[in-house]
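What you see is the complex with one protein chain gone and the rest in place.
Moving on, here comes chain A:
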């Protein structure tokens, strides 16, 4: 059988980069969505409170 050199560092780098970038994108999107929802809820409740106190 033909002997092939060890190419595992290249394979590990390819998988590491792809999985790492996918995780950063996925977790980043989930955190951004949670932050956006929390901020919208806070602004809405602040406005409701201000409108009720004004009336």
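Just so we're on the same page, a residue touches a chain if its C-beta (ideal position, glycine included) is under 8 Å from a C-beta of that chain, and two chains touch if they have at least 3 such contacts; residues count from 1.
In this section, contacts and distances are computed from a predicted model.
For the chain that is left out, the UniProt protein name among "Heme exporter protein C", "Two-component system response regulator", "Anaerobic sulfite reductase subunit A" or "Xanthine dehydrogenase YagS FAD-binding subunit" is "Heme exporter protein C". What chain A contributes to its contact with the hidden chain is residues 4-5, 7-8, 10-11, 13-15, 17-19, 21-22, 25-26, 29-30, 32-33, 35-37, 39-40, 43-44, 46-47, 50.
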